[in-house]
Each structure stands twice: as structure tokens, then as C-alpha cells.
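Every protein chain of the complex appears in place save one, which is left out.
For chain A:
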Amino acid sequence: MNYFPDEVLEHVFDFITSHKDRNSVSLVCKSWYKIERCSRQRVFIGNCYSISPERLIARFPGLKSLTLKGKPHFADFNLVPHDWGGFVYPWIKALAKSRIGLEELRLKRMVVSDESLELLSKSFVNFKSLVLVSCEGFTTDGLAAIAANCRFLRELDLQENEVDDHRGHWLSCFPESCTSLISLNFACLRGEVNLGALERLVSRSPNLKSLRLNRAVPLDTLQKLLMRAPQLVDLGIGSYVHDPFSEVYNKLKIAIQRCKSIRSLSGFLEVAPHCMSAIYPIFGNLTFLNLSYAPGLHGNKLMKLIQHCRKLQRLWILDCIGDKGLGVVALTCKELQELRVFPSDPFGAGNAAVTEEGLVLVSAGCPKLNSLLYFCQQMTNAALITVAKNCPNFIRFRLCILDPIKPDPVTNQPLDEGFGAIVQSCKGLKRLSLSGLLTDQVFLYIGMYAEQLEMLSIAFAADSDKGMLYVLNGCKKLRKLEIRDCPFGDAALLEDVGKYETMRSLWMSSCEVTLGGCKSVAEKMPSLNVEIIDECEQMEFNLDDKQKVDKMYLYRTLVGHRKDAPEYVLIL
């Protein structure tokens, strides 16, 4: 029953932008489904193997922006072999054949070949935006194709990709007629770039708001670029090494003074710490500061810098900031919402690094804190309980103690109570990563209290199947569960297989699940792909059901077994 003509409903739906809401809208009735699907422009696919490009195209003919994620999250940590999957080519090929007017493509953890980039660049006249995060498989030749062929390109954003750099010329491939750039991020490229071409490109891009340079761009060029782009909002500095008494330094000071709009700063891939004063003027306005690739900045110099950042909302830093430095953050950054502290020496003797003290200080000083990624030397229950009290608004809480089974060093107890306090206090918690010595008890707490939890990462924890069961039974909104090195076996895996259909995926590696258990899940749930990743190829010789499975990845899908799995992946 529709009281409104379709056009009116469509107009109303225009205001509904979140994917979740639009998905809900499409379920109301057949006519809403139809109107919604025809008007949908942005689609997010969290697992590229859950659906096929053909079905996507059939349902959303008006598609303009597509986000795709490929490999499971643990692929970031070398737990998934390189050629496991996540190839974007079939998607681009299918979209190119169709009448879809693709304008934006955002990919995460996917394999992107130069061939796909070339096809992409030639197939969509209005293509505007390419964002690649943690992808691999392409070289600067692919980027050259994008630069050369996408006439209305607005955004080329490369974040933390492994790119084979053939050096230099790709930047020169942007034609003189390309003046539409708003965002250019090539910080992850290792090779030289044509500096002259870069300067000319920036000069003819009046809308350029975001520019992140790589290590090969020297200070001299930076200064020239800033003079040409004083309207920048987001800046990533490549190399910041120079003589404080030089002409270049003075020119830089002048250029920086003109950049009144910079709110986000990152990079410093090479840095001479005694020369930071030239850029002090911009620190006072920053809302995002990322120094996580700048180990050269630490100690007093770093603290002096932080003291300028009164408006900071997001800070990404290395642990060489130390607890003392975090104290300075707590005193200065009252607007802080997100803190990420990365390890500067992950396998080292633990001389740098932060402890529970730094975290407690920040939690006390920054009441708006809601997102945390914290790599630390140690953690105590008392500290976590304090943090939970100080900051009940956590949405993301990811704690990584460098020694993954370290107990509370003061009491020698597991960290169950501490994490328990976090989940009990932070009623809106959506993402949680645990570490330290943990028993089944912490999972009891998580199952009881973490009602909004969507993603949980567990490593080297628990005593028995009970741990996993508490979570599966308790966390109704769970979408992604990733587990490594825990004593969870078939009993836990098989308790409620229907649950996995309500989730995006489950990863279990180095646990106690057997081949037989996995087969059982696959049999009972045809809507799941149950993949066994067996690099040592033991499965080939010994298909004994009682054999333990090293890596299992299961996910819900509407399109059955994928056809592009390598030999060592067994899909049950």
C-alpha cells in the first residue's frame, strides 16, 4: 500500500545514507525493495566472496560507489598466504561489461593487478575516486594508467599498500587537462617521483585538499607545494630533513604560515627532530596527527610538540612517546577521541614502550576517548578497571600486550577482571581485541555484558570450549570472530552452527577443531563456505577426520564455493 508515488519515496530514501538503514528499508515490502535498489548508489560488500559481481549489478543498476573487502583480517599479520584470494579483476571485468557508471571504488585487503587498474581506467568515463587500503599486486604502471585515463579523477588514495615501484613516471601521466584532483595520497610508494611533474600537478589542482607525499619528496619540494596549495586541509610530509639555518627552512616557515586550513598531519617518514619549530604554527589547529611512522620524534621534542595540539581528536603515535609523553597528551588533548599507540620495536627487549600507567593517565585526562589501539609492555587489572570507570564511551578497545600471555605483573592474576570491567562499563562497545593471560572467565563476562559487540579478536586465551560458547551464546550482534591459538574444539564449533549465518565470518587458527568438525559445519550449513587453509598440504595425504585443522575460515555466502581458490585451500 503506497500513498506516495515512487518518486517521492525515492526522494525520501535519498536522505537515508547508512548502509544498514538502506538495507532495512529494502526489507519493508516489495515496492520499497524495488525503489530502494534502483536508487541505491553506494554499496558496501564486507566479504567479496559473499556475493557475485553479476548479482550486484543485477540488483543495483544505479551503482556509483562500491566498497569491497577481500582477505580475512588476520591476513594483515601474515597468517594468510598471499595467493589465497581476494582478486578484484573479476569485479572490474563484470562492471566494465555492464552499463554501470562506476565512479568510486574502495578496496581493502584485495589483490589488485595492473591489468585491473588499466581496465578500470578505461571502462568508466566518470570514474572519480580510487581508494586502496592494504592491497597488493600492482605496480606504478597501474597507477600510470589511472592517472592517464581517468579524466575527471578526484581522488587517488593509497594507504599502506605493497606496491612494486617502477619509479617516477606515473605522476607525469596526469594530463595537463587534469585539474580536478581533491585528494592525492602516495605516501606508501617507495620510489622516486618526478618532482617537477608533482609541482605542476599541484599547481593546476585548485581543489586539492589532501596531499600525502612519500619519502622521496624532499623538504625543498614540500615548501614549493605548500606555496601553491595553501588551501590544504590534510598534509602528509614525506621527508623532513634539513638544516635549520638554511634558506629552505625559512621558506618553509613562510609557506606554513599561509596554510591556515591544515587540520590533519601525517608522515615524517624521515625526520630531523630539531627542526620541528617551523611547523609549530599548524599544530594548534590539528584534529588528526599521525606520527606512527616517525621514530625519530621522541622524548622531549615530541612532548614539546604535543603541547601545541590542544584541538586534537585523533592521535596515532609510537610507543617511544612513553608513559610520560602520554601524560602530556592527557593534559593537553582534552578533545581526544581516538588514540593509537604502535610499537616502535616490536621484537625488542622492551626498553621503549608504554605500560598501563600511560593508558590510565590518558583515560583520566581525555573523557571523550572512545577508540583505542594500544600496544604495551604490560597491563594490570586495576588499570583496566580505572580506565573502564573513566571512559565508559569506548566503541573500539584493542589492547595488545607484546607478550601475549602476560598476567597482571602486580598480582600475577589473569586479566579477566580488567577486561570484564571494560565490557561491563562500555555499553556501546562494538570492537574488542584481547591479550594477556586470560581464562574462560573473561569470555563469560563478554557474553554477559558485551551486547553491542560486533567484532572480537582473541589470541592465546581461554582454558576450554566454554570460552567460545559464552561468546557465541551471549553476543547477539557478533559479526566477526577471529581466534588464534586457543583451546577451542569441535564441541564449541558445532554447538550452534546456525549462528554463523548471522555473522560475516569466523576465523580459527591453531585451535583444536578437527577436519571432521569442520566437515560437519559445512554439511549442516550449505549457506556457509568452510575453507581449510592447509599450507603444509597434509590434508592431501591424510584425510583423517580426527586430524586437527591448522587454519579454518568460514563465511556466509549467497553464491556457493568460490572457483578461484589455490590448491592448498580445501572448501568443504
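One rule holds in what follows: contacts are C-beta pairs under 8 Å (C-beta built on N, C-alpha and C of every residue); 3 or more make two chains touch, one makes a residue touch a chain; residues count from 1.
Going forward, contacts and distances are computed from a predicted model.
Engineer: Under which of the names "Protein transport protein SEC23", "Guanine nucleotide-binding protein G(I)/G(S)/G(T) subunit beta-3-like", "Auxin-responsive protein" or "Peripheral myelin protein 22a" is the non-displayed chain listed in UniProt?
Structural biologist: "Auxin-responsive protein"
Engineer: Kindly state which of the options A:94, A:233 or A:405 is in contact with the chain not pictured.
Structural biologist: Spelled out, the listed residue whose C-beta touches the missing chain is A:405.
Engineer: Taking the entire complex into account, which one of A:84, A:460, A:500 or A:568 touches the absent chain?
Structural biologist: Checking each option in A:84, A:460, A:500 or A:568, the one touching the absent chain turns out to be A:460.
Engineer: I'm checking contacts with the chain that's been left out. Which of A:7, A:21, A:54 or A:76 qualifies?
Structural biologist: A:76
Engineer: Go through chain A and note every residue touching the omitted chain.
Structural biologist: Contact residues on chain A toward the absent chain are 74, 76-79, 134, 160-162, 188, 269-270, 292-293, 295-296, 298, 318, 320, 342-350, 375, 400, 402-407, 409, 412, 414, 433, 437-439, 457, 459-464, 484-487, 510-512, 536, 538, 548, 550.
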